[in-house]
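FYI, not all chains are in this one, though none of them got moved.
In this document, chain identifiers A and B correspond to the written order of the chains, with residue numbering beginning at 1 in each.
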Amino acid sequence: MGLKTKFEYIDSLRRQKPAIYIYGEQVEDRTKHPALRPVIESVGLTYEFAHHPKYRELATAKSHLTSEVISRFNHIHQSNDDLLKKLQLTRALTRFAGCVARCVGWDALNTLSIVAYEIDRKYKTGYYENFVNYLKYVQKEDLALACAMTDVKGDRSLRPADQQDKDMYVHIVEKRENGIVVRGAKAHISGVMVSNEIIVMPTRAMREKDKDYAVAFAIPVDTPGVIMVGRTTAPREVGKMDAPFRSKWGASEAFVIFDDVFVPWDRVFMCGEWEFTGMLVEIFATYHRFSYAGCKPGMCDLIIGTAALLAEYNNVEHADHIQRKLTDMVMTSETVYACGVAAAAQGKPMGPGTYVPDVLYSNIVKHTVATKIYEEFQRIHDIGGGLVVTTPSEKDFNHPKLRPYLEKYLKGKVDVSAEYRVRAFKLAEDLTAHGFAGWLMVVSCHGGGSPEAQRLTIFRSYNFNKRKELAKCMSGIKPLEECLTLEM
Amino acid sequence: MGLKTKFEYIDSLRRQKPAIYIYGEQVEDRTKHPALRPVIESVGLTYEFAHHPKYRELATAKSHLTSEVISRFNHIHQSNDDLLKKLQLTRALTRFAGCVARCVGWDALNTLSIVAYEIDRKYKTGYYENFVNYLKYVQKEDLALACAMTDVKGDRSLRPADQQDKDMYVHIVEKRENGIVVRGAKAHISGVMVSNEIIVMPTRAMREKDKDYAVAFAIPVDTPGVIMVGRTTAPREVGKMDAPFRSKWGASEAFVIFDDVFVPWDRVFMCGEWEFTGMLVEIFATYHRFSYAGCKPGMCDLIIGTAALLAEYNNVEHADHIQRKLTDMVMTSETVYACGVAAAAQGKPMGPGTYVPDVLYSNIVKHTVATKIYEEFQRIHDIGGGLVVTTPSEKDFNHPKLRPYLEKYLKGKVDVSAEYRVRAFKLAEDLTAHGFAGWLMVVSCHGGGSPEAQRLTIFRSYNFNKRKELAKCMSGIKPLEECLTLEM
C-alpha cells in the first residue's frame, strides 16, 4: 500500500482492539482516549513528515529489499549516511513533537536483521527468512512498531532461571507445531499503546540454563493474552495556554503482560539460541543509545528556544550571564549531537550489510544525556526565573476580574504583551516543571539502559592494553623504538 | 495568648476573609479548599512542633522582649546558637512537611529589627517602636507571617522610577494623616494564602528618585485592596498511593496585588528612607539564603531516604555504584548544611543585637542549592530506574483484574510486597517527577534571589585586595617580610 497518511495510521489503530488499561479503566477506542490523543499526534507526525515537502526526503528511504519508497522508520540502514539521517530525522521530529516512539521498533528491526542472519549462518534456522518476510510486510503496510525489551526482572541480583518466580523474564512455556507460547511481562514499553505491532526481544545476555528466555518475535498489539497497563504525559486537563506542549503532543509507556500468548513460527526470530542474546542486546543498545543523539538535541532545541524567548520577554537577553547560560545549553546539546555524528560517521556494516553506529561514541552519547540533561533544566530555570512555576493559571488569567490586573502586572518588556509572556512561561513550565519534565529526566537517564550500563560498555569496548603498551614504551619498560610498531 | 495549637492556627485562618483566587475561582473558605489543605498541614506542623515533646524545645524560644515562651518562628536571633537552631528547626520540619512557609516572615522580622533600628538612629523616626510593638503582638498572638518582597519588575532593564508603568514596584501613592496608601503587585509570595499577616518590603536597593518605592509595612491578609492569585503543589486528585507527599503536604505561592491599600502609620517601618533599602535587601537576602541550609538538606533527607529505600526494594543496595550515588547525594546535601553551620557559627550581631549569619557562607549555601539540587534528582532517578515514572497508577494497581498481574510482576526483592515497592516508587515520582519537582527545582534556583545575585554578593563581599597584597609579597613585588603584617 505504500506510505500511510496520518489519517490512515489513526484508522489502522482504530481497527485493532488491544487490551489497554489507563488510570484504572479499560480503553474502549484508543484513538479517542484523552490520555492517548497527544501520543497519537506525536507518532502521527512521523506519517505527516513522509508526505511533507520539506521533510519527505528525510522521512523516507528506498527499501533495500523492494526498492520501494518506504518510511525511514522501517528501513534497514545501508550506509553511514543512513545512520546520519536517522539523527537528522529524529531531531527534526522531536523538536516539534517530543518522543515520536518509533525509534525503538526501528532499532529492533535493524538489530534483528543482523542477529537473525547470524543465527542462521550458524544453525540454518530460517529466522532470517522469517525476518525478511516480516520486514517486507511492515514496510509495505507502513506499520508503527513498538519493541518490548525490558523485563520486570524481579530480584535484580538473580538471573532469569534463578528467580523464585520463573515468569520474571518473558519466556517460552510451550512449543507447539504451529508456534510457541510465551509468558511474562515487560516494563516501560514506549509507544506500544499507539502501535500496530510489538517486537519482543530478550533484555540481557542469557546463559545456557536461561535458554527458554532467549526468545524474539513479533505480534500484533491485539494478540490474545497481551494486556497493557499504561500512562502518558497528557495533562489531566487540556489547556490552551496551560500545558501547551502536553496538550498537543505526548509520550507514553506501558507495562505489557504476556499471559500465555501464542506466536506462530513465522513470527519467531530467536527461540532458545541463548549464545546470541549478548550480541542482540549489545547491538540493540548501540542503536538505541545512538538514537538519543537525535531526540535529545531535538528536545533541547525547543528548550533552548524557550529559554531564549524568556530572556527576550524578560528583556535580559543582552545580559552577559544570560548569554553564558544559553551558550552552556548549546554546548551540552550539541556535544551530544556531535558524538552522534561521529558514531554515524564511524559506523560499520554487520551481518547482511546492516550499518551499526560506533559502540564507544553511541554509549558516550547516552551517558552524556543521562547525566547532563538535568543541567539544561537548571539553566532554563535560572534564565527564566520564578514565574516558570508561579505564573497564574490560564483560568485565572482569563477571569474577568483578574485579567486587567494580570495583564498589567505580568508585562515584562514593554513591547511584548503579558499574554505572550505568560504563554512563554507556560511552555517552560510544561516542559520543565511538571510531569513532562519528570518523564524527560527519567527517560534521559534510563532509556536505552541505565548510565551504569553505558559505563560498563565503554569500559569494555576500550582497549586499555594497547594504551598500556604505549606507556611501557614511553617509560623505558619497553624500547622506545617499538612504539611506532604498536597497534593503536 | 501564647503558643497556638494547630487547631487554633486553622481557626485563626478561618476568621480572616482574604480575597484569594485559585484556578479561576474565588476561594470561599481557605481552610477547606483542596488546593490549600496540604499547605495548611505543612504550616500547621510548625504549630504542632511547639507542643511536641521531641521538638518543643527546638520549636520555641524565650522572647527577648517579654521573656515569654514564644514560637521560634517569631523570635529575634540573640546568639550564634539561635542561628544554628534556625537550621535545625527548619531541617527537622522540612524533612516531613516540605516548605513550611514561615521562614520568610521570620527573616523579615529579623531584618526589620535591624533596619528600623538603624533608620531611627539616623532620623528618630519611631519605626523601631512601631516594629517592637508589632513584634510583641505577633509573638503574643503566635501569628503566621508571610513576607512579600519580589515586585513584578516590568522591564527588568529599568529601575522602579524609570518604568513606563509606575506601578511595577509597590509604592506609596498617598500619605494621609493616619497612614499611607500603596499600590503595586508582588510575585511568587510563599505561604501568603495560609498566613495571618503580610510584611511588605522593597525588593532592591533604591535611588533617591525611587524613594516612593522605599516602603515597608505589615498588614493583615484580609486588608481591603489586597488580592491574591495563587497556586499550590497540591495534586488535582488526592491519592492514597499516588502523590503521597503532595496529597498530605504542600507549598504555595501567590501573586499579591495591592490595589490602593491603606496602611496605618503604626504598621509602617520604612517610608521613603531610600538609602536604607540596600541594607535591608542585603540583610534579608543573607537571612533567607542562609535558611536554605535548613530546608533543602531537610528535603534531601527525604529524597535520600527514598533513594535508599528504592535501592533496597530493587535489591541493589549492595552494588558499588549504588552506594557511590547515595554517597554523592549525601555529600551534596551535607555540604549545604555544613556551609550553613559555618554561617551560623560566624554570625555577628547588628543593630539592636540581632544576630545575622555570615554573608559569604550564606550566599555559598544558596548558590550551591541553586545549582546542585538538580544532581540529586539525577541520582535518585539513576538509582531508582524507569519505574519512577512508569509505575501504574493506584487505580490500575487496585483494579480487580489487573491487581494479580501487578502484584506478581511488580515484585522486586522477594521479601518485600509489590505494594510496598509501588508505594516507594510513587513517593519518588511525587517528589521528583511531577509538579512538586518543578516547584522544588525552581524554588531552589530562585528562592532568596537568583544564582547571579548570590555570585554578585560573593564577589563583592570578598576582599580581593588583601589577597593581591599577599601575592605581591610572595612574588617579590613587595618585600617578603611585609607578608606577616598584612591584614588577612
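Of note:
Rule of thumb we're sticking to: contacts are C-beta pairs under 8 Å (C-beta built on N, C-alpha and C of every residue); 3 or more make two chains touch, one makes a residue touch a chain.
Keep in mind it's a predicted model, so treat the numbers as computed, not measured.
Here 2 of the identical protein chains are placed; the entire complex in the file holds 4 of them.
Convention: only the chains that are shown with their structure count from here on.
For this pair, chain A with chain B, the centres built from the Cα atoms lie 38 Å apart.
Those residues of chain A that touch chain B in the shared complex are 21-25, 150, 152-157, 164-165, 167-168, 185, 187-188, 227, 229-231, 236-237, 253, 255, 257, 259, 314-316, 321, 370-371, 374-375, 377-378, 381-382, 385-390, 392-396, 398-399, 402, 405-406, 408-414, 429, 432-435, 437-439, 441-443, 445-447, 450-452, 455.
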